[in-house]
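Left out: one protein chain. Kept in place: all the others.
And now, subunit A:
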Amino acid sequence: MTTALAGTAEFRTLLEEELGLYLEEEDLDRPLDDFPDWDSVLLLRLVTVVEGVVGGRIPVADLLQVRTFRQMHQVVTDR
């Protein structure tokens, strides 16, 4: 794992800069249903961006099944 996304702060910055989604640290544990703007299109964009950053493949199907942004962060860093 590169250090680029190691912390949740970096992950939140990436969500904001790439997807325009601003999150506080405590939002990471809220269910994704609380974010009406979140959809699979944003997730696809996230896959492209994260794979560009980490230079490798992330498991997309796992990513589609997470319930919170923290779990999402775990999927993209846990490789």
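The criterion applied here is as follows: contacts are C-beta pairs under 8 Å (C-beta built on N, C-alpha and C of every residue); 3 or more make two chains touch, one makes a residue touch a chain; residues count from 1.
Operating definition for what follows: contacts and distances are computed from a predicted model.
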## Note on the structure
Complex minus one chain; that chain's UniProt name from "HAD-IIIC family phosphatase", "MaoC family dehydratase", "histidine kinase" or "High-affinity branched-chain amino acid ABC transporter permease LivM" is "HAD-IIIC family phosphatase"
### Task
Quickly run down the residues of subunit A that touch the omitted chain.
16-22, 37, 39-41, 43-45, 47-49, 60-61, 64
